[in-house]
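Apart from one protein chain that is not included, each protein chain of the complex appears where it belongs.
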Amino acid sequence: MADALLSGPLVRAPRSREANARLIGFILLHVVIIVGALIMFFPFLWTIITSITPGASLTNSPALIPANPSLDAYARLFAERPFAQVVLNSLLLAVVTTVVQLVTSSTAAYAFSRMPFRGRGVVFAVYLATMMIPLQVLIVPLFVELKTFHLLDTYLGALLPTFASAFGIFLLRQAIHQVPAELDEAATIDGAGHFRIFFGIILPNIRPALATLTVFSFMGSWNSFLWPLVVLRSPELQTLPIALAGLQGQFVSQWDVIMAGSVVSVIPMLALYIFAQKYVIQGVASSGIK
Amino acid sequence: MSVSTAQTSLVDRALPTIATPPRGRSRAVRTRYALTVLAFLLPSAIPLALFVLGPMIAALWVSLNKWNLLAPMKFIGLDNYAKLLTDPGTGEVFLHTVYYIVGYLPLVYIGGLGLALALNTALKGRSLLRGVYFLPVVTSWIVVALVWRWLLSPSSGVVNTVLGFFGIAGPGWWTDPTWAMPSIILASAWKDLGFVMIILLAGLQAISPDMYDAAKIDGAGWWRRLFSITLPLLSPSTFFVLVISLINGFQVFDQVYAMTGGGPNGASEVVVEQIYDLTFRYGKAGEASALSWMLFIVILAVTVIQVRGQRRWVTYG
Partner (left out) sequence: MNRKLIAAAGIAGIAALVLAGCSAATPAETGPVTITYSNFISNGGNEDNLAKIVAAFEKANPDITVKVTTLPYDSYGTALQTDLAAGTEADVFDINGPSAYGPLQTNGVLAALDGVDGSVYNTALLDSYATGGVQYGLPTSFSDVVLYYNKDLFDAAGVSYPTADWTWADETAAAQKLTDAAAGVWGDHQPVSYNEYYKVLVQNGETFLNADGTKVAFNTPGGIEAAHWLVDKSGTTMPTIDQGQGTADFDTNLFKDGKLAMLHTGIWVFGSFADTPANWDIAVEPGNTAVANAVFSNAVGVSANSKHHDAAQKWAEFLSSSDDEVNVRLDSGWELPTIADTAKLNTYLDKGKPANRQAVFDAAKNIAPAPSIGDAQSEMQDIITGELIEAQAGRETVEQALDNAETKINALLAG
């Protein structure tokens, strides 16, 4: 499959035996990628089909064409008490989390990559260590802590623990490491300080990584379950994953509505991803890396 | 941009930039530098210290107590640790967890790399394809588990039907203690391919096309370019993927909970599942905290080894 993988468009290739091999590789690559894509798409398709099958249950083999397709499940989903509210709540939390994480991650990553100071290695190790303990065991102490701050059942209580992410800091630090030092040097000679280098050189050059972090931060907040579950109790504050979990009853679950909820919950993330990946790819053109 | 040997360790070496600390200069300049560093660090340091480190230390205290969350705590020193260390079940859940990582990591990395390389080409409709490959990442584990349990159903599943077509008697997958973990690994790698893909795609963008042009002029073939340009220049992203996947792998939970619930009869029970059960179902929050700290130590040790090892293979531009 040769050059198609790593280099420019096929048309540039001269007509030769090598070009034929390249063409075969090109076709093969497409076939593999498209078959793979179908496999990746299948569960989502299955979710959609179940969501438009009235009274669907978890059958052993889902029918690929539902007998009486209907959007009834979606109507019922939105008729659920505060469903639109729940979606808005989730959006609000996800947007705030994402914006704040982009700020806290990029500044910290800059310090860890570009600002030497004594004990930096240890500090970074402590940052990384915050990822290494399971959330399940932190829930109760965190809950008690926020109780003393009187932040239970508030958005702020749900948000504060998500404000800094070692994952994001690490991701951006790796990206900043890849930005050539010569760029900083040139700017420093021009008299730029850290703030100008950060805003003027580093941030524009790590756009792909920032776009990637945007997707992950949003996704992390959008899907988070355990912490919002325990900290947000008022119905008007609840988030989407908790509302979806609420569709599974003690004994009986409405699978069509649950799957409709799944579809609804996937769409904003997919949209964000498709939007963000434009920046992931554009990064090169605008970065000025040579 | 050069494939330089000026490596930075994760922990203690800085890039050779001009912005070195103003050592030896005036006190005012040094203070201003220190304040600048703080300005960059505090926005993240404060939330992490308050809402992660604080609860972590609280959990360390809980681990020295007997506590069922309902009655007051009772200090018992290191008893929880002693109990866990003598319980053969502890070794088992760690073993299952390591099994998961060993199976999952190569699958997801090689798959994700292949995908990133393929979707970084002038493929028709690659935007759409990238979206499709990202779909499983955003789909909930509840749905993914349902589908995979169905695909891997021992008697009527697609996978065993296909295997049967080639005359291979498929295993019992998630119903069989031997195959439960491979089933989870397969589903997890499938789900996370898009995650690795997007990180590596971002990493690939940082590689200048000029590098390839120069290599081509030198007559380097595809594989040569892969090994002498792409992989070395991608190594910071690869390092990131490995460290993160290991940290996440040690904390694997959702997929186990959704696919097998740790069964059959504990054959796929992993550490965090045990922690969850101990805390919220078995009334042993102290033991759960002790197990969490043991897990923490293991993850920390593995990460330190990775960090030490990176000097040999990770190159920053």
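By written order: A and B. Residues from 1 in each chain.
Following the convention adopted for this analysis, a residue touches a chain if its C-beta (ideal position, glycine included) is under 8 Å from a C-beta of that chain, and two chains touch if they have at least 3 such contacts.
Worth saying up front: this structure is predicted, and the values here are computed from it rather than measured.
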**OP:** Give the residue, chosen from B:H96, B:R130, B:R149 or B:R225, that touches the chain omitted from the document.
**Re:** B:R149
Original post:
If the hidden chain were put back, which of A:L203, A:L229 or A:L270 would touch it?
Top reply: A:L229
Original post:
What is the set of chain B residues that contact the non-displayed chain in the whole complex?
Top reply: 68-71, 149, 153-156, 172, 175, 177, 263-266, 277, 279-285
Subject >> Chain not shown, touching residues in chain A >> reply: 55, 57-60, 81, 139-140, 143-144, 147, 150-154, 225-226, 229-230, 233-235, 242, 245-255
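Rule of thumb we're sticking to: only the chains that are shown with their structure count from here on.
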Subject >> CA centroid of chain A to CA centroid of chain B, Å >> reply: 15
Subject >> For the chain B and chain A complex, residues of the former touching the latter >> reply: 1, 8-12, 14-21, 34, 36-37, 39-41, 43-48, 50-56, 58-59, 62, 69, 115, 117-124, 127, 129-140, 142-144, 146-148, 150, 153, 156, 190, 193-194, 198-199, 201-203, 205-206, 208-210, 212, 216, 222, 225-226, 230, 236-237, 239-240, 243-244, 247, 250-251, 253, 271-272, 275-276, 279-280, 285, 288-289, 292-293, 295-296, 299-300, 303-304, 316-317
**OP:** Mind listing the chain A positions that touch chain B in their complex?
**Re:** 2-10, 29-30, 32-34, 36-37, 40-44, 46-47, 58, 60-62, 103-105, 107-108, 110-111, 113-117, 120-134, 136-142, 144-145, 160-161, 163-164, 166-167, 169-171, 174-175, 177-181, 184-185, 188-189, 193-195, 197-198, 208-209, 211-212, 215, 219, 223, 241, 244, 258-259, 262, 265-266, 269-270, 273-274, 277-278, 280-281, 283-284, 287, 289-290
